[in-house]
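With one protein chain withheld, the remaining protein chains of the complex are depicted in position.
Our next item is chain A:
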């Protein structure tokens, strides 16, 4: 009798192993959390030093057009106007998303709706292959193919927003395509069947039913692609020209937040204004990627298939 009682009151083998498992996954969670918080803390502390330690006006930073932290401007303050970089980053991101979206949707529709068998067999591996190519390779191709091409066709020196757009278009295309394909796959079969049963053609079904139902997912895919484009540094830096000027056309050399960051960080000294100003750029980048994340969340919540 007692033996059974004892056995029942003891923690069982299964419970113990579950506790152990919970503990290990909790540890992993804590570790990730600590790392994320540490990164935020570090970037924020460094990035805000420009404003609190070096007393740069936040508005001057966001709206100034001259970036030359080691030179004092007309008002006696160092010139840390980040507007050219912010504009450059947004312009490149929006343009490349704009160019990539139709191609991505077209490819995804072909893969899922028009030729599921051949499409999946050929296009899926191709897009996955594109994801795996390192960004320096894209940059190198951009430098030796895209830049001369832009120079011959559109004039200018070839370096600029347009070349950056072309390179980023290829880089974000696979991301947007594969995510769009996943959403199309998740559209329930009976939507299509109902539409076809009503006498709609295949094109009408794709256009009016499948794409309509998948819109939130497609928007998420586009924002995801934009987030990637916004954060891409190396490939863009190689083709954009890195001139901290407001772009007055698409073929004039300009710069992005990331290109100025990667280029300048090795030439500045920790704790100096020049270095802090770069951290402020990093902070802007971080806030923007948070913003993209929030947008993805909102779209995802609003547009759930009901």
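By our rule, a residue touches a chain if its C-beta (ideal position, glycine included) is under 8 Å from a C-beta of that chain, and two chains touch if they have at least 3 such contacts; residues count from 1.
Methods note: contacts and distances are computed from a predicted model.
**Q** So which of "peptidoglycan glycosyltransferase", "Na+/H+ antiporter subunit B", "Sugar ABC transporter ATPase" or "Phosphate-binding protein" is the UniProt name of the chain that got left out?
**A** Per the UniProt record, that chain is "Phosphate-binding protein".
**Q** So one chain is hidden, and I want to know which residue out of A:106, A:125 or A:148 touches that hidden chain in the complete assembly.
**A** A:148
**Q** Out of A:74, A:197 or A:270, which residue would touch the omitted chain in the full complex?
**A** Candidates A:74, A:197 or A:270; residue touching the omitted chain: A:270.
**Q** Can you list where chain A touches the absent chain?
**A** Counting only chain A, the missing chain is touched by 66-71, 143, 148, 151, 157-159, 237-238, 241-245, 253, 255, 262-275.
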